[in-house]
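One protein chain is absent from this view; the other protein chains keep their places.
Each chain gets a letter, A and B, in the order it is written, and its residues are counted from 1.
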Amino acid sequence: MTLNKKKISRRRTIKSAGASSVALTLAGCLGNGTDDVQEVTLLTAETDPRTQNVFDAVAEDFEEETGNEANYEYVGFEELADRISAGVRADDPPEMVIWNVGQMAALQEDGLLMPVGDLVDDVDVEIPDDTVFEWEDSVYSIPWCRKIYHMIIRGDLLEEAGYTPPDPASEEALNVDWSTFQEWVSAIDEETDAAGTAIAASQTSKGEVDAINWLWTNAVRIFRGTTPDEEVSIDTGEDRERAIEVLEYLDDIYEYSVPGADIAWAESTDAYASGSAGSVIYSIGRIFAALEGTNPEWMDHTIPLAVPWEQHRDDGITNRQTVSQFGVFEDSENPDAAKEWLTTLYNSHHYIDLIHSVPFHNTPLTEELAQSDEYLDHELLQEYPQIAEFYANFLEMGTSAMLAGDDGGVSRRLAQSELPSHLGKLLEDTLVGGDDPGDAIDTAAENLRDI
Amino acid sequence: MSKILKNRYNISVPDVDRFTLAMILPAMVTLILLLFIPLIFAVFLSLSDSTLFQTQASFSGIENYTSLATDDLFLTSLWQGSIFAVFSVLFQVIVGLALAIIINRNFWGGWLARTLAIFPYLVPTIVVALMWKWILSPLNYGIVNASLMSMGLIESPIAWFGSVSLAMPMLIIAGSWKFVAFSVLFFLARLQSIDQRMYQQARISGASRIQMFLHITLPNLKSAILIVVLLRLIFMFNKFDIVWLLTRGGPAESTTTLPVYIYRITFLDFDLGIGSAAAIALFLILSVFAVIYFWQFRPSQEVEVR
Partner (left out) sequence: MSNEQLEREKFKAPDQVISNEIREKLVKLVEMITLFIIMIYVGFPLLWLIISSITPPEHLFDYPPTIIPAAVSMENYVELLVTTAFSTYFLNSVIVGIGATVMTTILATMGGYGLARTDFKGQRNIARSVLFAYMFPPILLTIPMYTVFYNAGLLNSYLALMFAHVAISLPFTIWLMWQYYQTIPEAFEQSAQIAGASKAKAFRDVILPMSLPGIMAVAIFTFAITWNDFTFAIVIMTDSSMHTLPVGISTIIEQQWVPWGMITAAGVLILAPCFALVAFLQRYIIQGFSVSV
């Protein structure tokens, strides 16, 4: 198995060093746009080596087809902001960035993005309306996959604690209620070396995802109303009451959690892969990548579940999905070449390869694609058909609409609530800081209104 | 007087000027280009409503500064930043002083002890942070928690960086690991330049070790201590990396220092205007402090000509 083996080959490193220094010299000597070879730079936090391999393959085809060159900069999710800002201010933005809808909204608000609606129509891939960032009838970013987060539990620990683990493909896995989950984690906590769970009560993007999934799954809406007049609703009426209940429940099971303020993405995989926690919110793909190097025998015991919810609150949504997007910078040197690069990606097998590069993490945009032979033809998806089925079920029951008003229109303002992680802070304040849930909700709402 | 000297020894005036200028100029140009221009740039940004990605912003007067003054988190960060800086420096100076005095003697293994005491200063902060996270982790692999548990000192793992009451003290201890070496360097250097005959004489006249420490060592170290305290206070007040890597300012904002606040506002809230205003405020606070410090203690007047 070579799941997480890094393949940053020296050959590539040397090659790209040569290419970029040549390009720099050219750019320096000839000024803008006078030379034939156009260079496209993509900034991305998709650092998984398998994903990097796909991008490299796209670059080769891109060069063959158009004679242009593609350059990739792998930057941490948070460092992206620093890097883009520096580029924009020096009048040297990159051509493209992969980021989430919220950040696209911020970039678009400052007038940096180029409309890419024509691409959405042109590419061979079906792109659903609720996955793009659209503003005043123009589409400003083009999605390539959904990222789905859900509860993951160690079946062997559950057995050790005296419970029968559910089948991932079953209805049961999609409908774990609060009391069952609490029973499970408390039993794991008591009967095994692991803590019951690992709740990310931290002001990080991981904390934000945990918070939003707990809230959304339990029918708490953070915003309500029609775009662009949507209002923060988490501190009003039913939403507030439910939010308080969710926080109180989380406070109960926090007793069985490893300490949450330390937990960001890396720590949550660590907690699971080291056997420190029996359950965690993440995607199977990331968890498998971590288990590969440390405890591969646990892969077969890893079971995906919906985030626990109360049965009577069925409004059909079991998860909140992040949609990963490409944005093209209008004032970059070669925005048109960037669009060509995107066409090369979307209209070839590379598109599926890109989704396959982290299977069970990068999830197709549509159910249709998710059920297609083309997508299902992958080693890991074949090896774990019951997990594949869970993902197919789950895809159906999710929404990407946390950033949108009730009419489905994406709000620029709401979209930008993601990065500061005010809801991650809500969990941190309540679970770690010991604040009263009601007060913490008021603070969070106030922060959200300030955006 | 100088004119006479010059005439007598035939030192031409333009030669002196050109030479001195040539000596200072390269350094000054570098500083102006890469430090002072950015500073002025930040002053302008702090008076604008600029966001991180906006190149066109409009003048907003002192609005950013007034909004800072009313932001509770800014004031909290200022307070917590001061706690972090002051206690870090205290820790670094006291531990550094103790270490320097002990390893200044020749004893078996002294070479190794000196190396261990000094080299952390060269270790990159990211390595330092990962190292502490690795040993202090509350997860199963955390060796410190495991050891304490096997000794029966604690019952369950402690989240050293993840609890409101422990995060700040642990941050100070872990964050100072690298910088104790900085004070050791200065103190050890000064100790080695103290004339050993002073100790011999003191010993002959029957002074105890403690007396020698109080009357010879400490007075000789005074200027070094004053300098180290000043430099470290400035550096620790502005320290961002180790705090961000270890706690990200959490939990529940209990370790949010001013640089962390500035980072959050600027790079996560994308509000460059307010971020710059906070940075300028930090700059002014430190400047005022430094001026008072120089005026009060005159640390650099104590340079001895040997």
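FYI, contacts are C-beta pairs under 8 Å (C-beta built on N, C-alpha and C of every residue); 3 or more make two chains touch, one makes a residue touch a chain.
What you are looking at is a predicted structure, and each value in this text was computed from that prediction instead of being measured.
**Q** Which displayed chains does the hidden chain touch?
**A** Listed by label, the shown chains it touches are A, B.
**Q** Which of these, B:57, B:90, B:185 or B:216, touches the one chain of the complex that we don't see?
**A** Touches the omitted chain: B:185.
**Q** Among B:102, B:154, B:214 or B:292, which one is in touch with the chain left out?
**A** Within the whole complex, the residue contacting the unshown chain is B:102.
**Q** With respect to the chain omitted from the figure, which of B:62, B:75, B:130 or B:292 is a touching residue?
**A** Here the residue in touch with the unshown chain is B:130.
**Q** Specify the residue from the set A:269, A:302 or A:447 that touches the hidden chain.
**A** A:269
**Q** Extract the touching residues of subunit A with respect to the undisplayed chain.
**A** Touching the chain left out of view, subunit A contributes residues 4-8, 10, 13-14, 16-17, 20-21, 24, 27-28, 41, 45, 47-49, 71-77, 79, 82-83, 85-87, 89-92, 193, 265-266, 269-270, 273-275, 286, 289-290, 293-295.
**Q** Which residues does subunit B use to touch the chain missing from this display?
**A** Residues 9, 11, 15-16, 19-24, 26-28, 30-31, 33-39, 41-42, 95, 98-99, 101-103, 111, 113-127, 130-132, 134-135, 140-143, 146-147, 149-150, 173, 177, 180, 185-186, 188-190, 192-193, 208-209, 223-224, 227, 231, 234-235, 237-238, 240-241, 258-259, 262-263, 266-267, 272, 275-276, 279, 282-283, 286-287, 290, 294, 300, 303-306 of subunit B touch the chain absent from view.
The rule is short, and it goes like this: only the chains that are shown with their structure count from here on.
**Q** Provide the residue numbers of subunit B that touch subunit A in the complex, in ascending order.
**A** 51-55, 137-141, 157, 159, 161-164, 167, 248-254, 264, 267-270, 272
**Q** Spell out the part of subunit A that touches subunit B in their complex, as residue ranges.
**A** Residues of subunit A touching subunit B: 78, 81-82, 84-85, 88-89, 91, 106-107, 110, 112, 193-194, 201-204, 258-262, 264, 267, 270-271, 274-277, 416, 419-421, 428-429, 432-435.
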